[in-house]
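Worksheet for the structure shown next.
In this view, the complex is presented without one of its protein chains, the others remaining in place.
After this line comes chain A, so read on.
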Amino acid sequence: MPHIVIKKRPSEEAVITQRKFFKKTARGKVIKVLRERYLRDDVPCGLAACRACPPPDDPVLSHYGDLGHAAFPGGHYVLPDTNVFLSQMDLIESPLFTPPIVLLQTVVDEVRHRSLPLYNRLTALAKTEGKAVWLFYNEYRSETAIVREEDESPNDRNDRAIRTATAWYNAHLALAHPQSAPRIPGQNQVKHPQVVLLTDDAANREIAQRDGVPCVSVRKYVEGAKDATSLLDLLAAAGSEDAGGQGQGQGRVLYDDYLPTPTLLAGIKAGALHQGHFNANQYNYLEGTVPVPALAKPVLLVGRANMNRAVQGDVVVVEVFDEREWRAPGDAVVDMDATLKNDDADDSGEEGDGDDDERVPLAEGERERKALEKKAPAEKQPTGRVVGIIKRNWRAYVCHIAPTSLSSSAPSSLSLQTVFATPVSRLLPRIRLRTRQAPALLGQKVLVTIDRWARGSRYPEGHFVRALGRAESREAEQESLLLEFEVPYRPFGRAVLGCLPVEGEGWVVPPKGEGGVWREREDLRELDICSIDPPGCQDIDDALHARPLPNGNIEAGVHIADVSHFVHPDTPMDSEAAARGTTVYLVDKRIDMLPALLGTNLCSLRPHVERLAFSAIWELTPEADIVNVRFTKSVIASKAAFEYGEAQIRKDDPNLTDPLTQGIRLLNTLAQKLKAKRMAAGALNLASPEVKIHLDSSESSDPVDVEQKELRETNSLVEEFMLLANISVARRIQESFPQTAVLRRHLPPPSTNFEKLQDILRKRRGLTLDVSSSGALADSLDKCLDPDEPAFNTLVRIMATRCMLSAEYFCSGSVSRDTFGHYGLASPIYTHFTSPIRRYADVLAHRQLAAAIGYTPLHPSLHSKAHVERVVDVVNRRHRMAQMAGRASVEFYVGLALKGRGEKGEVTEEAFVIRAFRNGLGVFVSKLGLEGLVMFKRDTQFDAENYAITIPSSDAGGKDVTISVFDKVTVRIEVEKDKNTQRGRVKMVLVSPVDSSEL
């Protein structure tokens, strides 16, 4: 008879074998979850010296551990508690932090429960090369598994689990080193290696000490480590808890406490509170706004107490005050650097400067009050205060160390001192940090992370991450720019490069007839195709052709690099490209989305070589009406790569009659008709200040010059056909995949956005702006003319553009059909298809189009709405960041150029006034595409109603001068190095109608 064994475990052991917990679902139900736990004796410990455990494939923990620490001469391993990862991740991630780490499963679970981003960093850390991290499944090893006691809090239970595991590891280590004497608790000189519990929880340490488990606080540990000075700077502020950092927070409370998260959520649900992103005001550091869906206008936050420690980008919860307390935004420029330069970083007053401590907040309170006390001239705005934070979006910020905050007594000493770091971005408050390297960091760009912002501290506290290099050096500026805009700029990893074709540079289109690549591809090698791009373009992703058809119509084709042939879904290269989202163009550097082999060679539609393409071919009537369109994968051989200028010359040269030139002319006539149609439909001709930076040579770029970009007919030619292709593709993929098509839209701006501009135009120029539709807006923009000043129209266009929303990618199934439209282009549907080398959205559109024409089946991920939404969210963000990074890069070079010019003499330029403040003017220098601020030290008469200020004349007894918005002024532009921030900053002084240098 067969012997039957019941494998099910008896229910008497339920307490040990089952882990029960409750979960509250999103719909408010409570469910009980039960997990079975099987304990084993063979969970490997990871010690190389261990003979008791089954040998792991690669023992991570070396024989003696780390021998470099003064307190542990016999060698040691560290076993960090959860709080170490929660608050000191930068320290652990530092390449200088070298001891082998035992990572407990309990700790990993706790970190995941507390903070998902930190959990992701932790898992990445465990895989980092050069770090010895062993993940020990302590909850599954029978000796280290524990059961929660009655009345034990989850936290205490986890602490106990961590202590138990540490104790077990030490006992286990002793087995591996039997030659050494058994350890006596309390005895310091231990000869064999130890596992040391690293924790900042004093209570946990106390119990551990009582139980004879070796333990140490992070600060103590780092002080004894090899690179103590550098490591100590990486300690987050929370780490100084032992050093009495807390006392200060309790003494003086500047900010209200946040409400607990559940209360916030309840308040939002009840409609009493509102959630939104916090936007700081770049002109006034004491003001911020939070756009919330429930109100038409963003909620205004006035004063530090109401902003309540919110930092740019945080998701905050605001409470809106009673309507009678609503205010209008301030009308003065309040500059933090100027106002607060006397603040002492050592705020707590270590050297008995207690009176200073009192005075500073008082004086500042006065300033704040003054800034707020102004009349409310314009309409009021909902006003409120921050009552809680849903999500902090803190990251590492590029900063300068404020030299004035350095203690003067020891300018060069390596003692620990508290200094201010001023972020490069004006939207951020300065950050207080403690460092020993302050003198060395002066004049450098440094990366600083915010750790916390206590209620008693006027500024957030942070710690130093690393130095980027001397300020204004090109490398440091470039890297800081990339960091500031979160552009991923690391070189491509091995896994990504592994996805490239094995032939590398030598890859060619195989001969026809070999199947494979040629499957369902049209042979368009004989067509006269050419590409037209800006000078110096290496990643040519589009090419064009046109030829007359026998029936009188014209065939026009747009050929786009077939990136989806090389980038397959679900490969490392694909996910890297999706994460990068877009190629970022800086003045002197390009950060590719795809490896250069693809971008500048295999996918680039270079002339005279065969390349794979995805073609859209139209039959158009001579009036540029579409007869039909077809899409096909193809093989092309471009006949020429022109620059815009070159193509223009070719087109205009009547002697040339070769087919290429004919094609360009044909395309040009069609493009003009297409454009006329688009304009008739109400497309906007928008303007943004675009300037071009001249680099002397690609190597040394120091002396540079700036000029405005020139627009030729051929620019418009390419643009029109790209628009046509994008629109045709958008229609097709939306038809085939109505739920998941990747499209691009530009929502019409709410008319309230234009109120201010309309008011200024009406009052200053007597012009009206009709914003009822894009067509009406285009028409009324055309009428905004000043016969004496051609640049005026451009200026109004720039200002109107700023009132609009930005275009975005979206998934067609996620929004309603009537919001698909592209406002600026006046097209009911639009997508990006034409630049797959540099934009990831285009890659998705390529895949969808390929599936729509039955070339390949659609990858399942592109059938999932949730997946597409997730991807386009990332791409949208990256796209925005890339634009800002590009602009910042241009600004930096404009600054350099001005500096260069300034050395040769004074730089004066004509400028338009675009904003008026009580104590200054915002001006726009169109020639340089530069916006600046003219500040007056003396008060002027400010007429908020008419957007004008009246300045006393520079000559004694002269007439007062009134300057208002849209007036043309002349400014002198200087680049001066701000003493406080080390920021090269553009300073503008009015030259005419009055010289404001005295004011």
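For the reader, a short list of remarks on this structure follows.
Operating definition for what follows: contacts are C-beta pairs under 8 Å (C-beta built on N, C-alpha and C of every residue); 3 or more make two chains touch, one makes a residue touch a chain; residues count from 1.
Note that contacts and distances are computed from a predicted model.
For the chain that is left out, the UniProt protein name among "RALBP1 associated Eps domain containing 2", "Ribosomal protein S5 domain 2-like protein", "Checkpoint protein" or "CoA-transferase family III" is "Ribosomal protein S5 domain 2-like protein".
Only one of the listed residues, A:Pro55, A:Pro117 or A:Pro260, touches the absent chain: A:Pro260. In the complete assembly, the contact with the undisplayed chain comes from A:Pro154, out of A:Pro54, A:Pro117 or A:Pro154.
When the full complex is taken into account, the listed residue touching the unshown chain is A:Arg324, out of A:Arg51, A:Lys127 or A:Arg324.
Hidden from this view is one chain, which touches chain A at 11-16, 18, 20-24, 28-30, 32, 34, 142, 147-150, 153-154, 157, 256, 259-260, 262-263, 265-267, 269-270, 272-273, 306, 319, 321-322, 324-325, 385, 387.
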